[in-house]
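With one protein chain removed, the remaining protein chains of the complex are shown where they sit.
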Amino acid sequence: MFRQTLFTQWKWARLELVFYVLTAFGVPAILINVRPYFGYDSSVTGWMEVSKLGALFFISLAFVCGTSLAAGPWGKDNSGRHIYAMSLPVAWPTFVRLRFLAGATLLAVPAVALFLGSLVAAASANLPATLHAYPAGITLRWYLSALLFYGLAFALQYLAGRSAAKVAVIIMFAVGAVEIAAQLVGFHSPTAALWMLLTSWPGPLDTLTARWMLIDV
Amino acid sequence: MSDVIQLRNVTWRAGREFAIRDLAMSVPSGCVYGFLGPNGSGKTSTIRLMLGMLRAEHGTISVLGHDVPKGVHHALARIGYVPERLHLYTSLTVEETMRYHAAFYADWDATRAEELRRAFALRAETGVERLSKGESGKLMVLLALAHNPELLILDEPTDGLDPVVRRDVLAALLEYVNSKKATVLISSHLIHEQERICDHVGVMDDGRLVAEMAMTTFRSGIKRLRVLDAPAEVGALPFTLLNREQSIGREEQWVVRGWQPEMQQWFASGASELREVIDLDLEESFVELLRSARTPDVEAN
Partner (left out) sequence: MRPRIGRLFAAVAVVVACAWPLAARAQNASAQVADLEARLRSTDIALREARRKVDSVRALPRPNLPDSVVAGALVVRFTTDALGPGGAAALQRAANLSWTDARTVLGASADSLVRGHPIDVRAEYAYANWWQQRQVWLSFQFADYRPRYNSLRAPVRETPARDVLSDLIGALATNGESPKLVLWLGAWMPARPTAPQAWEDVAVDLATSPSTIARACHVGALAQCEAALGLTDAGDELLSWYDADDRRAIVLRAPPNPTADEQVTLHKQCVKQRSDASCIAFLRTRTVPRPLNIDSRRTLFAYALERGGPNAYARLRAAQAGTPVRALLAAASGIDTPTLVRDWRAHALAASPDLVTPSVLQAGVMLGWIALLGVAATRRRP
């Protein structure tokens, strides 16, 4: 069952995956090697600036990869009048687990590409003595974060069902309304507090505040 | 003969517009059960309730001895289901779809599936999205049959198919049923098609099961009577009067259910006279049954 589920999800996502693999492999090397053309010198500061730019790329790629791989199967499952899987002899939680694990497995493909790309980039970089390359570290962080974004999008969709978009909009409006109400009565921003809670240890989005640097101290 | 499908007091609502109310239904083992009803009468919703795709508000549903929806996935392993519309992943090919589907069935018969694919002239590498309506129908029938199910639930399986494809599909189904002695629930609004293959029949209308009986009873039990000098108040009747309407002169036409030849005695004992008993074909019976169901005060007589 898992192999077939993986195959179908691979088939749906293969074009996206090719794009992600190329991007994940190519961008680190490009960042490192074409850096002088964008005005980044070989000083420590220059390397750190490039690395910060790379951090933006890594985090964006993790977000896009995770959410798009979660959206794909959900869209396919919900395209008909009823969900095909519901006519199959498999318990719904088992089916959703298969989907989840298959997506998580597919996310490993760009992660491997990212690792190889980072290795190539690190090998081609002549770094100052105080800086180091972290291809394995950044790949592990990327993969876990992509899985986290994937999990968030996946859970939202499979929990909210066909009204996922509606639920997302309601959540956004609710957060906005609470924020305005709090401002009106002079309380500290609850949205900021919530964001702090989510992005600080051990919150689920703590990884957003981490150092996503291929090149770091 | 035990029942493979049992529904008891099932209630389900779709917004304010439509509801299935207190539905009780039994499909005996080994029968071909024709599930009749006009479009929008609730046949598909009932089937989806049986398969756990919809959740009943009240009542109990049991399929192949498993409670639905709790144990429906166990039941589904022994059910072949052909939905009203294509529900497969359209980006897969025929072969990939067969492989995917097979992965979920322990009893999948790959040889049988391949035979059916050839018999239906389905090309393995064709994408599902490129299949014609007839080919899609054939593929769904193939998927429903290849794991040797004990129960086939077919929701309008031949709707919209051309006569040649319809014949192929029905032939495959009948061959399977004959060879495996499987139970079949076949929903359709094509009465004549059901007449040929069904031995039990249930009729849905506006979310209610208005009749459930053996096909022979259904076919022979509904008659049109030409009655002369019928009294305005008929009192207790040995049969069910579905409908009565004025004909020419003193004559009335009655549509009755549960007719037996010995019931002619009732007319002999009264002032009215039975002129003729006319057999109705299945479609006429169906129409009369629905008409009576929609005017409950007549049936109450």
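So that you can tell them apart, the chains are marked A and B in the order they are listed, and the count of residues begins at 1 in each.
Going forward, a contact is a pair of C-beta atoms (placed from the backbone, for glycine too) under 8 Å apart; a residue touches a chain by one contact, two chains touch by 3 or more.
Keep in mind that this is a model prediction, so the values were computed, not measured.
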_Residue, one of A:Thr45, A:Ser60 or A:Ser124, that touches the chain absent here_ = A:Thr45
*In the full complex, which of A:Ala155, A:Met172 or A:Ala192 touches the chain missing from this view?*
A:Ala155
*Footprint of the hidden chain on chain A, which residues?*
39, 41-46, 48, 83, 86, 92-93, 96-97, 100-101, 104, 128-131, 134, 136-138, 140-141, 144-145, 147-148, 150-152, 154-155, 157-159, 161-162, 183-186, 188, 201-202, 204, 206-207, 210-214, 216-217
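In this section, only the chains that are shown with their structure count from here on.
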*Just how far, in Å, is the C-alpha centre of chain B from the one of chain A?*
49
*Considering the complex alone, what residue numbers of chain A touch chain B?*
1, 3-5, 7-8, 11-12, 76, 79-84, 86-92
*chain B residues within the chain A interface of the complex*: 48, 51-53, 73-77, 79, 81, 83-92, 96, 99-101, 103-105
